[in-house]
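Note that this complex is displayed minus one protein chain, with the remaining chains in position.
And then chain A:
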Amino acid sequence: MDMNEIKEIFFQECEEQLAELESGLLRLNDGDRDPETVNAVFRAVHSIKGGAGAFGLDDLVSFAHVFETTLDCVRSNRLEPNQDVLKVMLKSADVLADLTNAARDGGSVDEARSRQLIKELEALANGELPQAAVSEPAAKPAPPAAPVPAPAPAPVVNDEGFQPVAFSFDDFEASEPPAIEPSTFEILFRPKSELYAKGNDATLLLRDLSRLGEMSIHCDMDELPALGSMNPEAAYFAWKISLKTDKGEEAIRSVFEFAEWDCELDVALAGGNAGAGEELPMQPVPFDLSLLDGDVSASSGAAEDDEQVVAQREARDEAVSAAATASNVLQMAQTARASAESAKSASPASAAQAAAQQAASAATPTIRVDLDRVDRLINLVGELVINQAMLSQSVIENDTNGTSSINMGLEELQQLTREIQDSVMAIRAQPVKPVFQRMSRIVREIADMTGKSVRLVTEGENTEVDKTVIDKLAEPLTHMIRNAVDHGLETPEKRVAAGKNPEGTVRLTAKHRSGRIVIELADDGAGINREKVRQKAIDNDLIAADANLSDEEIDNLIFHAGFSTADKISDISGRGVGMDVVKRSIQALGGRINISSKPGQGSVFTMSLPLTLAVLDGMVVTVANQTLVVPLTAIVETLQPEASAIHSFGASQRLISIRNSFCPLVDVGRILNFRAIQANPVDGVALLVESEGGGQRALMVDAIQGQRQVVIKSLEANYTHVPGIAAATILGDGRVALILDVDAIVAASRGQTLKPEMSLAAAG
């Protein structure tokens, strides 16, 4: 694995961390005050900083550092994460994402913005510090022997590294003042196996530690099992260290900075508290190391140590169980202990929940796979399905008895292949969450730019869709969100005047409905101004001045190319992408989009998309001896035309009457140039289709062969786009069949010719 690969992995992890960061901040924004959420946010920034440091990405490191410092203030309750604070933090998360992207792709970052945010973050961190110190004077003197693990990574050190703690130990009031002169620390360092798995080495950490001052070490081997029951990958050793140093606790913790999540670490000042042992049940310490005070030279007191350790373990267990009965101090103790143990502090109430989360995340390990590899697999499985179908067909042709073992085996094979196909498809299925999360940033940015106050509510973000669909969803969705905020929502003043909450709401919902994913974007704005749209359409010669249009038809006008209802071209609109592009990209995904708008109440855009782009339900038909597949979603009904229902209309057009309405008849064979003259409709079957452009058409085909799920194969990969054809597929007998592009056919029947787009330079 070379450096670039490692870097790539780092950036992939960054993406996850950034998502985690943003969702955590949004949870906080919604009033979540779970310390675990704060920790998760902090960890995300911290990991990015750590990785970025390893790769020498200085910009990223310095920004992350400032961000982390401010987050640490929140973590240690010195800074209340109110709306204003979170606003800065969310923006910082955006900048962090920008910096990460810039570091990866070499893009540029808005430096003014990041400088501004650094200032704001520092102001938050500094501005709140004195208050915290004033409100909790008791905590200011470092609590000796207090095992409360202060957040380990060093924030800006402006108070000699001692973290003010949220509670005070009255017992310790009289103890030593915080020392700049050499003092002795008792350190318990118990690595977890993860520490070694990540390539850290306990010995190196201990060596670093020894540079801080005079040190004596005792290795705790109590956990070491008999050789037979030893797990070679487990970590069994712990170290008790007594260190005399003038560097302070912060320096000690910084040695363990990159290992802190993967070990149990207690750092405590020794001395002055010899009697603490008697109060052990009340001590939140797993090991009260002050007991070792008189005997720091480890080897001589090993037996004694053990006794004490056993006693302390019992005491600790008691302390933990006592915590369940929730005396205040013990709650704190429990909190401290939990954080020391797992680096995830949790209040007793949420401890179980946190543990469950941990268990859950451990239960579903994931791997990252190149999408190409999955595609290859899907392709192969598609082949397998085809081969299996061919095999079945030849077995049937060879007329074997229905109960023969061959048929049995074949049936089993069929079942297996179907299952494999389903499983492989499921690999590509991903929750829409990442796209939805990206939208919250878009909303923030647009809201800032337009001076509107917007709240984005997302629902069903765990709804799963094929990865290719998700990837292509981001662009149209981004544009629609921009529109919803920029055009849809009114300014706060207007909202108040209309008797609405000044804060607008944009609701983004995803759900499964009958084999498709339906994504809904609703705003509670003013709704579409139909008068304005209509006027604009008349100005643009889209409709006649006296045209009689229904509300829906007017709403649909905004999908026309070059249509914008914005009075002026702002930063947000007028970027050359209109709703027509949105509509086209949705259609390219095999989807549909609908608007429903109520004046004064807002608009709802509903997108219905296929769950996957890899397979499609189709109707297999024959046209002029060719086999074609018509997407089932386009077909409204099929009918056998009777001669009396066919009416000629002018020289070449024909209409078919269906329940007293007339529908243009389109001969697919003729329009695709498969035959020169139109076939007699009575000999064929009509497929009533509904196209995206609105309006129905009756497509004439010669015969229907059946309905089946087909694997979509790209024509463009080796050939070129063919007008009227969406893609190709391979049928059970191994032959290729073309998938009809219904919309293009319908458009062609309206007079737009299906031109052969491919004409080679040398062809004539």
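The rule is simple: a contact is a pair of C-beta atoms (placed from the backbone, for glycine too) under 8 Å apart; a residue touches a chain by one contact, two chains touch by 3 or more; residues count from 1.
Throughout what follows, contacts and distances are computed from a predicted model.
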Requested in this report: For the chain that's not shown, choose its UniProt protein name out of "CheW family chemotaxis protein", "Carbon monoxide dehydrogenase small chain", "NADH-quinone oxidoreductase subunit M" or "DNA-binding protein".
Outcome: "CheW family chemotaxis protein"
Report task. Just name the one of A:Ser62, A:Ser210, A:Ser453 or A:Gln626 that touches the chain not displayed here. Result -> A:Gln626
Query raised in the report: Which listed residue, A:Pro191, A:Gly248, A:Gly504 or A:Gly724, touches the chain dropped from view?
Result: A:Gly724
Query - Positions on chain A contacted by the hidden chain, ascending - result: 379-380, 382-383, 386, 626-627, 672-674, 713-725, 728, 730, 734-738, 754-763
